[in-house]
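Just one protein chain is left out here, and the rest sit where they should.
Naming follows writing order (A, B, C and D), and every chain is counted from residue 1.
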Amino acid sequence: MLEDIPVLSILTFLPLLGTLITLLLPQSRVRFIRGTAIAFTFLPLLLAIALYVSYEPIVGGGAFAEKLTWLSIPLNTEAGLADKGATSYRLLFDYRMGVDGLSLPLVLLTGAVASMASLASVYIRKRWKLYYALFLLLQTGMYGVFLARDLTLFFIFFELTLIPMFFLIGIWGYFGREQAANRFLVYNGLGSAFMLLAFLILIATAGFSATETASGTTLSFSGSYEVLLANLADPNAAVNQDSIMYLSDNLKWTAFILLVIAFGIKLPIFPFHTWMLKVHAEAAPPVVMIHSGILLKMGAYGLLRFGAFLLPGQLQSWAPVLATLGVINIVYGAILACAQKEFKLVLAYSSISHMGIVLLGIASLNEAGFEGAVFQSVSHGLISALLFLIVGSLHERAETTRIDELGGLASVVPFTSGILLTAGLASLGLPGLSGFVGEFLSFLGLFDSYPWLVAVGVLGLLFAAVYVLRSVLSMTYGPLPDRFAAIRDVRFVEALPMIALTALIVLLGVYPALMTDMMSHSFDGLLKLLQSKVGG
Amino acid sequence: MEKYANQYVIVTIFLVLGIVFPIVVLQIGKLLRPSKPNTEKETTYESGNEPVGDSQIRFNVRYYLYALMFVIFDVETVFLYPWAVAYKQLGLFALFEMVVFVGLLLVGLIYAWRKKVFQWNSI
Amino acid sequence: MTMLGSYLTLAAVLFCLGLYGVLTKRNAIIVLLSIELMLNAVNLNLVAFAKYGINASLRGQVFSLFTMTVAAAEAAVGIAVLISLYRRRATVNVDEYDELRR
Amino acid sequence: MQRFWNDPVSWGHAGIYLLGAIAILAVVIVFVTYAIYFERKVIGWMQYRKGPNRTGPLGLLQTVADVAKLLIKEDTIPAKADKALFILAPALAFVPSFLVLAIIPYGLNLQFADLNVGFLYYVALSGITTIAIILGGWSSNNKYALLGGMRSAAQMISYEVPLVLSVVGIAMMTESLNLREIVIHQEGYFWHWNFLPQIIGFAVFVVAAISELNRTPFDLPEAESELVAGYHVEYSGFRFAFFMLTEYIYVYAIACLATILFLGGWNPPAPQLDFIPGLLWFALKFAFIVFFLFWIRATLPRLRVDQLMGMAWKVLLPLAILNIFLTALGIEWWGKGG
């Protein structure tokens, strides 16, 4: 049933419709606006679940793929294409959407986290209309990023997340919100610039194709993912140096490094992480839920999608470097997390640490590693969303989230404390919760490739136990400062997302096959390529 | 070619003579005339009054405006003369073109007129 | 061709003098005059090329007529602007035209 | 001089030219001397008085005596004056006035330099005198002089525009700016002379020319009643004489020019009369113009300064432009031949 309708486009553009409707509603009808926004957040989630149900790993995403020629830009033909027998010479930007085992988990994650964040938006106190409009717009961008199958389209969606996020951080954040928004913008803009350059290099070389039609030969440059994939994997292309398709090794390297930097900033990889701390500390809780829960994962996704799939050779050569960076992330994040007094910053550094694990998974170059990377992304997305939901809830009541100021919360807000403890345990990777599975798969994968790195990496996990337990326990137990005595436990509207997220974490922890099953086969092609490279 | 060379030789001779003549005459005059300067003689003449202040004052901006007008219309003739000399070969369309050209300048004249550039209301 | 060379040299010297004037002189009127000097250098160039250049033709002279005209118009506007500015500032020293720099 | 034109340049020729130039200088000086005399006589006659009649027979030596007086008069330079410019100004005024004489054709074969751009040459050089007058006014450091100089400059540049434009019609009819060719073009009966077909141009030319000369009724720059003597208040002795000399040389030049441009130059009023030498015809017409200038001076009162400037821009300039287009239409109407 889903095959017959452009389900991916509907999924992507439903929130945009929501934005438009929200904008048309009168400013005073807050409840109405909020209801619309929540509805248009949940609808895509339902669609995503339906997609998940009807997704068959063997078939892959082919069933849902959508293809439409969006822009077919004519290029001037006069300067000498006549000898190539071309009748038409164009630059194609297709509208191509597709889903596979790599993107589907992230789409689901997006749906889940965005829905919960929409519920958690009760913390927003001003300018609801604009807030919800932007919030919905952001979702379109995020779905688009995970579903786009054209380089330009991907880039457009990627940038589309930038603008609403800038507003969301800059308007509704805490005191340092503007600075945080600026940093977010410039760093991510820089990343997208690197990405665009890499994309253009790929399009202008490997994107070249000639198609015979009835009216003659059409020469075209295309940003289509499939075309690129085919051209780059074509061994003949590399041999024939005269061909326009020929991508010299130098260019490949340039493109790959550009991509690593681009997605490394988003992920973030160690030296590029500063902007993300600021955002975590200064943005409003629902915004951080989205940011930490989904946006960071776009880095991992992009690295896998474009770095690994399109340029496997370069990935292979660079795997040790990536793995080392991953370990540095883990250890650096964990150590600094131990030293933080602000709970939001603890979480921020722990995110850096966890993203290191993703990087390790990618660098391991085997199925377990790749799956681990994706699984870790999803799991961390859920966990950090939950944690920031709690942060929001606490901040609402105690007006601080500093560890040294809080204490003994278990006695006044037992429900929140319980959830906090669970989330903390999930974060440090307790078996039975989702965090464990991701870490386990990643390390398992890496063990095959670089066993000695695993040893260092696991050391980082020990730190995780230290900082999680230190902060969570000192907040929930111990003496309760007097001024917090009067605070009340969560309302229903807050409890609902907390419970839902916790349930998901537990579910994935005990039944990881929910996710790993759909990922199988998605990496087949890539692995085959990698093996042939290793063999040859 | 020779003709032109001769013309300019003549003009040059006139120039030289024009410069030499005043010099010579003034030198002769110097020999003839008395020279007994005193401060009375050398004061600036203001109809017998004691001169007040400096005379090299800034003068009315109006003079500049006339200078500007002059520049515009004098330059117009740069185009008028070649046109006039060649007019018989150019034909009626050239007349039309010149009407347009001069018309544009006349607009300028009318502009200046309306903006009271030509109204002289002080020294 | 030595004739051409000397004309071009003279023009270059004039042009550089004009440029020097534009860049260094403080009196606004001298700045405007320097621009005229540069344009006159161009005229000299054009006329020299029209006479001694390859394909010697009247084009260069015609060009220089246009240059003169336009230079006059430009000078007229320049002076007009300067007059209006002088009314406000009572100075022609370009160093004092600095209200815009902040 | 014509017969030397096509010879190669040589020192010998240059010597001949020099002699010619000195001759013309002498002629002009004599002209100026007696023009002044003539002017005083004419005005005196018109005002029922005698004019100069003591020095020499009929007062003929009056001007000579004046000049001699100027020559031996003490030459004071005001202490506050800008000396260099003060000394330069009279000479600068004189040089171009003399230079314009180089191109005037007195007869078919009596001309020094024959330039293709004859009229433009005249206009260009006479413009330099304006600078000299401003210089004189400015360097004297005298309020009257400055005002006179500025007025003079404004007046001269204002009237230069109609003056130049009034001749365009002739250029269109003749297809040349060469003064000789302009005269040759007017051959035939007197109604072939330009003053009839170019009657508007002629009128504009005469008015503008009088004004260019700074003569009454346009002598605002040296208006005795307002500015004492205008730009040359501070000049005395022979420096003053040079300003006067310049003014009268321009009278001479303008009279020649009017003759050439509008009155057919050396052409007789009817071809039958060509047994009388062209030079004589030229002299007659020239003398008439000079007389006319003096006549005007004696008759008309001085204009007010605002009327003066208004006249140039609001009356003469439109008229001159009108004349151009009437000429163009006339040429279209009566054919290219005429």
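FYI, contacts are C-beta pairs under 8 Å (C-beta built on N, C-alpha and C of every residue); 3 or more make two chains touch, one makes a residue touch a chain.
Quick note on the criterion: contacts and distances are computed from a predicted model.
> Out of "ABC transporter ATP-binding protein", "Quinol oxidase subunit 4", "ABC transmembrane type-1 domain-containing protein" or "NADH-quinone oxidoreductase subunit N", what name does the UniProt record list for the absent chain?
In UniProt, the chain that is not shown appears as "NADH-quinone oxidoreductase subunit N".
> For the full complex, can you list every visible chain touched by the one that's not shown?
So, taking every chain into account, the missing one touches A, B, C.
> Given that one chain is not shown, which residue among A:170, A:268 or A:381 touches it?
Considering the complete complex, A:170 is the one touching the chain left out.
> Which of A:17, A:122 or A:197 sits in contact with the chain that's absent?
For the chain that is not drawn, the touching residue is A:197.
> By the contact criterion defined above, which parts of chain A meet the unshown chain? Give residue numbers in ascending order.
Residues of chain A in touch with the missing chain: 71-81, 91, 130, 152, 155-156, 159-160, 162-163, 166-167, 170-171, 177-178, 181-182, 185-186, 189-190, 192-194, 196-197, 200-201, 203-204, 221, 244, 254.
> Can you name the residues of chain B that touch the chain not displayed here?
Interface with the chain not displayed, on the chain B side: 90-91, 93-94, 97, 100, 103-104, 107, 110-111, 114.
> By the contact definition given up top, give the residues of chain C that touch the hidden chain.
Residues 8, 11, 15, 18-19, 22, 28, 31-32, 35, 38-39, 41-42, 45-46, 48-49, 53-57, 59-60, 62-63, 66-67, 70, 73-74, 77-78, 80-82, 84-85, 88-89, 94, 97, 99-102 of chain C touch the chain absent from view.
Rule of thumb we're sticking to: only the chains that are shown with their structure count from here on.
> Where the centres are mean C-alpha positions, what is the separation of chain B from chain C, in Å?
The computed centroid separation for chain B versus chain C comes out at 21 Å.
> Using the average of all C-alpha atoms in each chain as its centre, how far is it in Å between chain A and chain B?
Computed value for the inter-centroid distance: 80 Å.
> Taking each chain's centre as its mean C-alpha position, how far apart are chain B and chain D in Å?
Here the centre of chain D sits 14 Å away from the centre of chain B.
> Which positions in chain D are in touch with at least two other chains?
Within chain D, no residue contacts more than one other chain.
> Which chain A residues sit where two or more other chains touch them?
Where chain A is concerned, no single residue meets two or more other chains.
> Please output the residues of chain B touching chain C within their complex, sorted ascending.
Within the complex, chain B contacts chain C at residues 61, 64, 67-68, 71-72, 74-75, 78-79, 82.
> Taking the touch rule as given, give the residues of chain B at its contact with chain D in the complex, in rising order.
Going through chain B, the ones touching chain D are 2-3, 5-11, 13-15, 17-19, 21-23, 25-26, 28-30, 32-37, 39, 41-47, 51, 54-57, 59-60, 62-63, 66-67, 69-70, 73-74, 77, 80-81, 84-88, 92, 95, 98-99, 102, 106, 109, 112-113, 118-121, 123.
> Taking the complex as given, what residues does chain D use to touch chain B?
That would be residues 1, 4-9, 13-14, 17-18, 21-22, 25, 71-80, 90-91, 94-96, 98-99, 101-103, 112-115, 120, 138, 140-147, 150, 153-154, 157-158, 160-161, 164-165, 168-169, 171-172, 175-177, 228, 233-234, 237-239, 242, 305-306, 309-310, 313-314, 317-318, 321, 324-325, 328-329, 331-332, 336 of chain D.
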